[in-house]
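Here the structure comes first, spelled out in structure tokens, and everything after it is commentary.
As you look at this complex, bear in mind that one protein chain is not there, while each of the others sits in place.
Labels run A, B and C following the written order; every chain starts at residue 1.
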């Protein structure tokens, strides 16, 4: 769990097909939840898919570290939270998922770089876009 | 189950994440199995993704009818079979999935049309490609 | 599109990972959307997963017929609508998905039966649960 305040929160709900034979959400689906949260955040700051295409900008995930702390079950709700850090060309998304009651489900860091017109970029466009959300 | 002889068979195995909270393969995953079988069939007759791109050809699924007869469980194997029929611009894939022991799992018909360079086609390219497999 | 009035509507949004290499939502994902809509409807009428477990009730999909009319793209929203019909032990969900502007995306009928304590049932429990929504 992060000491840093979160800058974006997004509520979601487990869909039944995301649950596996053990009755809990399959591990890979949390990456979907985290990805969807990042994309909702990007839209929130005006960075839509269309806008990225126009700029020739493609975000690329380089690394994911995720710890599974508790499990989500069929029909349960969650709140997905994140804050954001820049390290040169890399943008580190610190992401946590909780139940609405505050039970910690997963904690993750996701490292994203941006490719502009097919070439690795220094991240200036994203830095400008996210400037109000970076320290 | 079809009276017509199958023209292509492809073996697959249930992956654990495809199983839902009831311990059986989730309904939507059978569409994945059927789709993957059609694509393996296309590759088998020389119609790769690359080749379709070069020709500006895009197959589009118009309709799926699927009956769920028995369930597949965690770790089980299957054999996916198909035969093919042309009705003007429409190609009807008759698809069945069985266990290796012959238990019938699903039966489906999938209607596909082809778009060439963004326009609906009469299906000549597919008809030519599939000619040895059509009656 | 149905002449019958819909009895339940549920809004959703395309998640990026549901889009395939053609830039449109993959066919199988519509079955997920339709399933999720039915489950939200069941919760809406008080039939939660927990409640079904307590009653030993398991709904089973027997048949799906789906027509793909238009495509959903990355980031688009949808409204998923349904109405419901009983034919003896079978419950037929008539389901349609539209864009918020009313463009028709898919139309489907999904046939569900209920298994109670491992045996096929005549559907009395579901009929009672859905009584305000059946003609």
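Observations on the structure shown:
Please note the rule applied: contacts are C-beta pairs under 8 Å (C-beta built on N, C-alpha and C of every residue); 3 or more make two chains touch, one makes a residue touch a chain.
Just so it is clear, the model here is predicted, and its values are computed rather than measured.
Note that of C:12, C:28 or C:97, the residue touching the chain absent from this view is C:28.
Screening A:7, A:31, A:45 or A:116 for touch with the missing chain picks out A:31.
Listed here are the chain B residues that touch the chain not shown: 15-17, 32, 35-36, 39, 43, 48-50, 74-75. Interface residues of chain C facing the missing partner chain: 16-17, 19-21, 23, 26, 28, 74. Against the chain not displayed here, chain A makes contact via residues 21-22, 27-29, 31-32, 35, 49, 58, 60-68.
The definition used in the following text is that only the chains that are shown with their structure count from here on.
Nearest to the overall CA centre, using the mean of each chain's CA atoms, is chain C.
Farthest chain from chain A, judged by C-alpha centroids: B. Note: centroid distance chain B to chain C, computed from Cα atoms, is 23 Å. Computed centre separation for the pair chain A/chain B is 34 angstrom, with centres defined by C-alpha atoms.
In chain C, the residues that reach two or more other chains under the touch definition are 32, 35, 49.
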